[in-house]
Structure formats: C-alpha cells, structure tokens
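Here you go, one structure.
Only one protein chain is missing; all other protein chains are in place.
Every chain is named by a letter (A, B and C) in the order it is written, and numbering of its residues begins at 1.
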Amino acid sequence: MLISSNHIESHNEDLLKKHQNKLVFTASEINESEAIIKKLIDFQIAIPSWALGTGGTRFGRFAGGGEPRSLEEKIEDVGLLHKLNNASGAISLHIPWDIPQDYKAIRTLAAQHGLKFDAMNSNTFQDQANSEHTYKYGSLQNVNKAVRKQAIAHNIEVIKHGIELGSESLTVWLADGSNFPGQLNFRKAYQNTLESLEEIYDALPSNWKLFLEYKCAEPNFYSTTVADWGQSYSYVQKLGDKAKTLVDLGHHLPNANIEQIVSILLMDNKLGGFHFNDSKYGDDDLTAGALKPYQLFLIFNELVEGMDARGMNHAKDLGWMIDASHNIKDPLEDLLQSVEAIMIAYAQALSVDRKALEKAQEENDVVKAQEILQNAFRTDVRALVAEARLRSGAALNPVELYRSIQVRENLIGERGLKTMATGL
Amino acid sequence: MLISSNHIESHNEDLLKKHQNKLVFTASEINESEAIIKKLIDFQIAIPSWALGTGGTRFGRFAGGGEPRSLEEKIEDVGLLHKLNNASGAISLHIPWDIPQDYKAIRTLAAQHGLKFDAMNSNTFQDQANSEHTYKYGSLQNVNKAVRKQAIAHNIEVIKHGIELGSESLTVWLADGSNFPGQLNFRKAYQNTLESLEEIYDALPSNWKLFLEYKCAEPNFYSTTVADWGQSYSYVQKLGDKAKTLVDLGHHLPNANIEQIVSILLMDNKLGGFHFNDSKYGDDDLTAGALKPYQLFLIFNELVEGMDARGMNHAKDLGWMIDASHNIKDPLEDLLQSVEAIMIAYAQALSVDRKALEKAQEENDVVKAQEILQNAFRTDVRALVAEARLRSGAALNPVELYRSIQVRENLIGERGLKTMATGL
Amino acid sequence: MLISSNHIESHNEDLLKKHQNKLVFTASEINESEAIIKKLIDFQIAIPSWALGTGGTRFGRFAGGGEPRSLEEKIEDVGLLHKLNNASGAISLHIPWDIPQDYKAIRTLAAQHGLKFDAMNSNTFQDQANSEHTYKYGSLQNVNKAVRKQAIAHNIEVIKHGIELGSESLTVWLADGSNFPGQLNFRKAYQNTLESLEEIYDALPSNWKLFLEYKCAEPNFYSTTVADWGQSYSYVQKLGDKAKTLVDLGHHLPNANIEQIVSILLMDNKLGGFHFNDSKYGDDDLTAGALKPYQLFLIFNELVEGMDARGMNHAKDLGWMIDASHNIKDPLEDLLQSVEAIMIAYAQALSVDRKALEKAQEENDVVKAQEILQNAFRTDVRALVAEARLRSGAALNPVELYRSIQVRENLIGERGLKTMATGL
Partner (left out) sequence: MLISSNHIESHNEDLLKKHQNKLVFTASEINESEAIIKKLIDFQIAIPSWALGTGGTRFGRFAGGGEPRSLEEKIEDVGLLHKLNNASGAISLHIPWDIPQDYKAIRTLAAQHGLKFDAMNSNTFQDQANSEHTYKYGSLQNVNKAVRKQAIAHNIEVIKHGIELGSESLTVWLADGSNFPGQLNFRKAYQNTLESLEEIYDALPSNWKLFLEYKCAEPNFYSTTVADWGQSYSYVQKLGDKAKTLVDLGHHLPNANIEQIVSILLMDNKLGGFHFNDSKYGDDDLTAGALKPYQLFLIFNELVEGMDARGMNHAKDLGWMIDASHNIKDPLEDLLQSVEAIMIAYAQALSVDRKALEKAQEENDVVKAQEILQNAFRTDVRALVAEARLRSGAALNPVELYRSIQVRENLIGERGLKTMATGL
C-alpha cells in the first residue's frame, strides 16, 4: 500500500479553509508562531519496528490484521506513517527481530520512504532458538562469564548491523535484575554489568552514542541492575562521553518528577534521548500523552530550555523515539496519535514566554510562573502542528486520512488477516 | 477593601476586543457554546474559610500579610473572590475556627457579598484549649465512650451553627486511625465510628446531607478508619439516604483512578461532593489543576455524564468545594487559579461530543474515543469561561485585576502585615 | 515420581533430635503451642494448577524441565507437594486449561493423593482457538451482548465441571477494563458486569460460593472494572449471600493497608478467600512472604482475630490458595517456600497474646500493642510448623527432602526437558 500525494492533496484541500482560519487565530495568540512551525517541520520521532504489530501482555495478545511480516514491511509501515505526518522519518530496529539480509536493499528501501535508521536495539532479555547460553539469570550482569561474553558479542553484532545501515547509536535496555532478596550480590552485578558495558563501549565507532536505559522493575520484580536514572548516570559517567542516559517515560517509580531528571541530565551533558509513551501504573506502554499530557509538556519545557541553554539542535542532538505497545488499537493509528501528542507538547513548550518565565522565577512570583506555563499549555497549538505537516507535504489530519483511504483494510488485503509481527 | 463595579468595567473594557475575537473563534470550534456559557454562569465553587490564610507544613509556615483575622474578614475575602469571578458564591466554615457570635449579622454580611453557606466542617482532629477529652487516639473511633460522646456532641453543635446560617450539609473528615500495627482493633474502630456517625446522622435536619470524607493516610500513617471510597461507601450505605461520600482529590493511594470512583458513586447515588485540589505525592493540597489538568477534566467528564444520566442539576445536586493550602502563594490569587482550572475542566467536559463518544464506545473504537476526549481537552475553552464572568458582571481576567488594583496591598494596609488566619 | 513414606521417615529421623530440642524450647516460649500445632495440621492451602509450570512475563519465559503436560500430571505434582508438607491438600483448576476428560478417573486420582478440588477458575481474558467472539474489549463488561453471553456460558460450564469434581466455589477474575480514557462508559461497564454476574450467580448450586476477585491494573492499564475491594464489595452485596470478595495480595495500589481491608470484609461477612503471593511493584506474583513477611503476619493476625470473633472454622470457612508465578525458580520448590511462609505467618498469628493485646488496645497503650505483635513475629515458630508436618506424616524439611531425593530430576526423566505447562 502506498499513499499517493494525490490522496494527501485531496484530503488537505477539504480541510484547508478551516485550517487556515484556525492558523490565523493561533498566530494571533502565539508569538513567533512562524519560527515554531519551522522547528516542528524539522522534528522527527523514530518509530520502533516492534510497535508496528499489536502488542500484548502476559495474559494474552489479541492480534490485529495486516501486520508486517518482514523488515521490509515494517519499513513500509513506517513509510506510511511518515507520508501521513512527515514527522516519523526514522525507524529503530531491534536485533534479532530485524536482522537485514541485504543491507543495500534495505537502505535503498528506507531511502525511498525518506527514512533514516535511528538507534539500534539489542535483545538480551530473551533466549533465541540457537543460543548457547540462557539469559534466565541476566545477561551483562550474569555471574557466568560465558553468558556475559555471549551478550557482549550480541551487542557488538548489533553495532555492526547498525553501521551497515547508517545508524549512529545503540540503545541498551537490560532486563537484568533479580526477583528475590539474596539472589544477586548487587555490587557484583553492577561491576559485571559495568565491565560488560565497557567492552561494548569500546566497540562503538567514534561517531556513535551508547544509550543506557533504566527501568525500576519488570521483568524482574525485586531489583533491576540499571534501575533508575542515578544508576544509569553512574554507569555512563564511568563509560565515557559517548555514553548517555536514555529516559523511557514508563520506567519510573510512582510520582517521580521526570522533568527534573531530564533537566539535570541535560545540565550534566548525560541525556541521550527518549522513549515516549504514557502510563498510569508501571511500564504500561500506552499512547504518548494519553494520560498525562501536562507532564509531557513539562518534560518538553525542560528539554527546550535545557537544550537552548547548551546551544543544542533540537532535532538532532537527542534521540527521540516512541516505545509503546497498544494492545487494543490499530498500531498505525496509535503511532499517529503518539506522534501528534508529542508534536503538540513540543509546540507548547516552544511557545512558552521564556523571558517572562525567567523574570517570574527571579522574582519568586510563583503564581505568575504557573500562569505562564498554563497559558502555553491551554492555548490550542494544533494548527501549528498541522501547518508544519501541510508545508512538508503531509496530511492535515493523518488519522482521518488513514481511515478514509482504508490503509488497514488494504494492508490486510495484501498481507492477510492472521499475520503477527515480531515484538512484545 | 471593596472591589467596585467600576474597577471591573474598566478592566473588562481594556480586554474586551481581544476577548470577543477569541470568543467568536471558540464558538466556531465548539457546538452549543451558548448553552455551555449558561451552565458556567450557574456553577459556583465554595471557598473554605481555612484556605484564606497561608498554609503550612509540619516543617514550618511562612505567613503572608493581610490575612483575615475574623469570620467577618474571611467572608470579606470570599466576597472579593466572588466579585472577581462570580464563581465563588459560597463559603464553607470550620468549627471551632469560625464560630459565629451573631448569626444574623453574619448572614447579612454574607448576603451583601452574594455568598451562601456551604457545608459546615467539624474538627475532631485537634484538641481545643477547653476540651475535657483528647483526640490523641481518635474521636468517633475512640475506645473511650466519653471521647466519642464529646466528638458526637461537637458535630451536633456544628449542625446547629449551620442551621442558623442556612447551610444544608455537614462534612465529616476524620483523622481517626492508627500509627502502628496492633494499636487498633480495626473492626471495633469501624463499629465505634459507625455508631457515632449514626448519632450525628440522627441529628441532621431532613433537608441536610452528611458528607463522609475518606483519606488513605495522614495524620495517621498506618491506618485510617475511613481510608478509601469503599470504606466511606460502606458507612454511608448503612447510615441512610442523607449520607454521601465526599471525594477529596488528594486523599487517594498513588495511581488511583478517581474518575472511575466518581462514576460508580454517582451510579449508586452515593456521591456527595468534592474537595478540589491537586497533588503529586500525598495530600499535597496544591492548586486545583496545577499538576494533572487532564485528570481534572476526566473527572468532570464523568460528572457531567453521570449527573445528566440521573437528571441531576450540575450546580446544585453535588457539593463543590476547594480544599487546598498554598504555602507559598497569595491565598486569594491561588484560589482564583483553582477556580479557573475547575471552570475550564467543567467547560471542556461540557463540550465533549457525547453522542459521538457513545457511538465510539458502542463500537469499541478506542482510537476515536480518545480523539473525542482529547479534542475537547485540547480546544481552548477559556473564552467561554471568561464570557460567563463577563455576562455576570465579573472580571475577564481576575488575577490580573486583583494585581492591578493591589488587593493584597490594601488588605495589608487594613489588617497589618503580621496577621495569621486560623487554619492548617 | 512418588515420594514414599520411607523417604520421609528416613529424612525425619536424621533431623529429629535437633527438631525436638527446638520444639521443646519453642514450647517454653509460646503459650498453647499444642493447640497451635493442631490448628496447623488442619490448615490446607490450595495449589493452583497453573503454578506448576514455570511462569513468564511479557518479555519472555524461561521454561524449566519436567513440567506437567496434563491434568493428571498436575495432580501428581500437587500430590508430591502434599506428601512433603501435608499442607497442600487441594488443587484449584483453571478452565479451559484443565478440562477433565473423565471426571471419575480424575476424582479417584486426586483422592489417591489426598487432594480435594478447591475453587474452579474461569478464563475470559484470553481467546480460545474455537471461540466465536473475542474478549479483546472485555468479557462480562462487553458492550456486545453476544460476547457477554459467551463469557457467561463459559462460567456456567466451569461450574458444571466443578460440580462433577466436588468443588464448591467459583473464582471469577476479570481482566475487563480499559486502556484509554473514553474507551469505556464506566457505569455501563459496571452494569453489564453486574448483570452478567447475576446470571452466573443464578447458576450456582446452593452449597457453592462465588469469589469475585479485584485488581487495580493489568492487563488493562487505565481502568479495571472490578478494580478494588470497594468495587468487589459493591458487586457481591448486590449479588447475594453466596457471593464474596476474594483478596489477591498483589492486586492493590501501592501502600494499601490490606490487613484493614481483610478485617472489614470479615466484619461484613463478605470475605471469601485469598490468593497468596508477594510483590513489590505490581502483581509481581512472587513467592508468598518473600518480601513482606510482616505484612503477611499482620493479615493473618486480622484473619485469626476476625474469624474467631465470628466463630468461623479457620480451615474451612475461607478459601486459601496460592497464586504465584516464579519465573526463575523450580515451581515445586517455590510452592513449598510459599506454603512454609504462609504456615509461619498463621502460626505467629495464632501465638499472639490476644487478651493482652485487647487490654493494650483498650488502654491506648500503643507501645505495648506493638511489643505484643512484634514479640509474636520475632519468636521463631518454625518448630511448630515442622511438628505439624511430622505428626501428619510429612517431612520436617520439605525443600531439603525434595532436593535430596531429586524430585525434579526424576520428573525430567519421566516427562522430558522441554515440556511446557499451560499457564501464564
């Protein structure tokens, strides 16, 4: 299935007048809306290959239809998203689920869809059919050196795949941890993990980054060996400049102030990037912005402020990725909703009156500071996000167009009803 | 300090053109905006007398200036708020902090400010100077019948004050609970509490309601004797039709789905009313909507849906009250911000396309249902709330007017810098 | 694999002297230790059929060897446990995973192992290969009546299987809920669920109970339709006397005071039984007592006190079951550890000096009340639990015996290394 430019033009034409009215009004409400639109056009959020199929929980999985059956079809799916919103111009692969057979062909296919290869993801939380050693008791932390070596070698292999594809970063998420007190010696688990990470780090090309994700729990339920930002920070400090902390919004203890964590990591030049999603209880992997849109805005508020303070390029200097699961939605519709929520939060953060905020902060005018942030959040910025799409040839309303041209039905026609993508 | 109609007219005149432009645009975005404005005009949120002074924590209190020194001055403060926003037309008193000396004079004063007397609040969590018995080990739950009798008598006295003032409800919040395992026999504590509540219930006039609040913790840190909605529900079921559960947004365990609780209590005709505030960690008593505005909207979404399903009057059939504390803000500014956030959430909930939502739910169209709610939340409804104020003679921007006519400075001039209101 | 009485006798002989010394000392520390031992002998904890295989998470599963491949082998496994500890004299089946082909043969086999059939469990959270309708959007709550009918019929079929096997209760755990705001109308979901439960309730034999479990989250991550004890309580009240609430220790929001919930449900005659496990973050399904043994003791403290206050039979009047998962342990060893932890907590609760505790409570002597509970908890009661096993022909140290006679190795020999039991 390809979405043609005709589809998009015809869709946009129908909505154009209403959009333009709204844009004019929005521009009258927001200073520098033109500059914001330009930044929105540049901003791209990578799509993880494993989010293109219906997710599941340990209690079951209700597969949808037309799910991608191969890396090629996954690229095609991200291409569809990118065609619709021009904001999903990258795909993040997961090895071994997405091992390319022919690098050149894959690179060509991605280029045809306007896609780059974002961070490569290794998998040492599952045993593969042909594995010599099991990760039942952890991978990089394992008491058994042979297991650690296998996991290190896998990560290095992932880097190699990434080099061939033009990726420039490796995301390491470790399920390593323990389920019961006494199971691990925490110190030794840390030291084994550090030593393993050092070997992987040494295999990084000079232009690469290593993102070390943290997670408080699951699949281990007593301890995790990279459990919180402080632990990730302590590892990446020891590893070196190319190592950074990756923040997944769903990986925190209840009530954590994620925006403050983001600010401090940025300050210390140790923030690597994001996995966006939303959650209420744990790593629920819900659509970004579906439950706590104000928190998402506050995070972007810190990102914009902190990146600008360091003179960073919003679009390029951090890794932006979705990591969600959507068990009961059409995955592509869900990803469109996630991207939209992220773009809105980013646009809101860009529209904050920074000078006034700084003044309110300097004067301890708490009421005013709150007014400034709430004003940015309450103002409807959707026309700016839509305009960014319009200018870059994408659809004013991606979900609506997706439905009207029956993308899912077409995919089912092409691929069948009973396909099941690799993933969680 | 009185705010004159001239003040308001002059303020509104300056903002009128911009407001009207925005209103026109908003009306083009939202169906039935006129009906929504009318409902907003009718909606009133009671101000608790104890929120008019600067709050504190156990670690200290940083008093502001010009705080009300008497019940009369508290009524004057709420009068100022109501003049500014025409949405704070009631005051909720706390006994013994607000015992009226002359009922008639107080009623007259309140009427001059357009204020009603909302729910009366009893206090059995502190010992008064002249108390015979201590509440150190609880009040209505106490193992000592004499203590229970004292607490019951106090509640009945509060009802009597309320009758004189024209209030029609009693809010019972109990600090009762325990700090250590073994301290309480939970069953006996429950039974003592129920028996005590029955005596108080019997003293209610026929047109009154008893609101039973629940709270998971604080000031007791092991158990609370009315700890969650289920416990409050089990008490009010046993008490009778006049007894209802009161929901304070800050009284839940982490991650509780408050909007679902609201829906179920409404369904069973056991929801009495609300204490609005916001929080991140516990009963933080922050400004309503300051941290989780989407949750506040979702709660109002259930309220509007559930009240309409029962044919209830939004403005009259539930008790609406703020219960916040604001340690570091001007209390009046903070209350204006809370009221604004509540009105916005209510307006957003009124603007939800109910028919479309019902259809999406009937079809299990989860993506669509999310789009409908998010659309209502992302649309800027502030012009509707402002228009409701404009039409009822209040200010387009209450905080701005409050500052420009220097209300706080005037109050300090009248009352002094070192006043301290009763309260927490 | 059968464990012979010789195995046990020989094992016990080796440990006997040390045991007897310890027992004598323990009896000198605890009043009425003889009565406690008798109660321990009578106390049986049902084993769920799905806990006999290695569990997993959504991130993967590391299967062990020798897992039971059939209902017969599951009964055999529970028989092994019961032989070892004489405290696991019941099995709880899950339909459709454990549909008996020949009721009589299954009953005979169970009887040979000294096992009863505890509560039957239905499954409406997964689609079966031959299902007409999907539970993707819920079962008893579903907006589609045909789906509800299918789920109701399934539950009634489960009851029928149970009747044939001599079970006397049905446990209903519903995954029903929603992942996104707007997805469900909470009230209608409640009402559909209630209506469905009423049909199931009507199909219960007169001597049966219906246990309605609650759970705050997972597999749905925004709302659950029986989310907390209050919701379960509101359903079972409406259903009738045979309907009771079932408490799973891992199904609560963070920090919930489970022991108080237990006490109140018991008081209102609405407690049905327990699913024991332990957890730190969510429904972690860890070994009972592995993380919070004092909480487990406090729960039993309420159970003993509350059941005695109602004149209930500890062993028979509530349902006692383990519901754990143990992804990385030998399931049988794990179950032995869970049962041991539960028996210890029960023994500790039985040893509480109730008269002294009641006196301390009546006098608000908080320090003393704490001393009494802590004394019971700190005293080593393991000799009483071991003595109960000894007297009933089981092993003094079940895990040790299990290992020394190489049960797992034998099972692998019989069943193979690559078996995988049904379950989560």
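Everything that follows uses one rule, which is that a contact is a pair of C-beta atoms (placed from the backbone, for glycine too) under 8 Å apart; a residue touches a chain by one contact, two chains touch by 3 or more.
Note that the coordinates shown come from a computational prediction; the quantities given were computed from them, not determined experimentally.
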{"item": "Visible chains that the absent chain touches, using the contact criterion stated earlier", "value": "A, B, C"}
{"item": "Touching residue (missing chain; options C:F59, C:W97 or C:Y294)", "value": "C:Y294"}
{"item": "Option touching the unshown chain, where A:N31, A:S70, A:Q361 or A:Q406 are the choices", "value": "A:Q361"}
{"item": "Of A:F59, A:W97 or A:Y190, the one touching the omitted chain in the full complex", "value": "A:Y190"}
{"item": "Omitted-chain contact residue, chosen from C:E72, C:E157 or C:E371", "value": "C:E371"}
{"item": "Residue among C:Y281, C:W320 or C:Y346 that touches the chain left out of view", "value": "C:Y281"}
{"item": "Selected residue (touches chain absent from view) among B:N21, B:T134 or B:T379", "value": "B:T134"}
{"item": "For subunit B, the residues touching the chain missing from this view", "value": "56-60, 62, 125-127, 134-137, 175, 179-181, 216-219, 221-222, 254, 279-282, 284-287, 290-291, 326-329, 424"}
{"item": "Residues of subunit C in contact with the chain not shown", "value": "21-22, 25, 28-29, 254-255, 257, 280-281, 287, 289-294, 328-330, 333-334, 337, 341, 344, 366-367, 370-371, 374, 377-380, 382, 399"}
{"item": "Interface with the unshown chain - residue positions in subunit A", "value": "136-137, 143-144, 178-188, 190-191, 216-217, 222-223, 227-231, 233-234, 253-257, 259-261, 263-264, 266-268, 294, 298, 301-302, 305-306, 309, 357-358, 360-362, 364, 366, 369-370, 372-373"}
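Going forward, only the chains that are shown with their structure count from here on.
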{"item": "By count of C-beta pairs in contact, the leading pair of chains", "value": "B-C"}
{"item": "Classification of the subunit B:subunit C interface as same or different, half of numbers criterion", "value": "same"}
{"item": "Separation of mean Cα positions, subunit C and subunit B [Å, integer]", "value": "42"}
{"item": "Touching two or more other chains - residues of subunit A", "value": "254, 280-281, 287, 290-291, 328-329"}
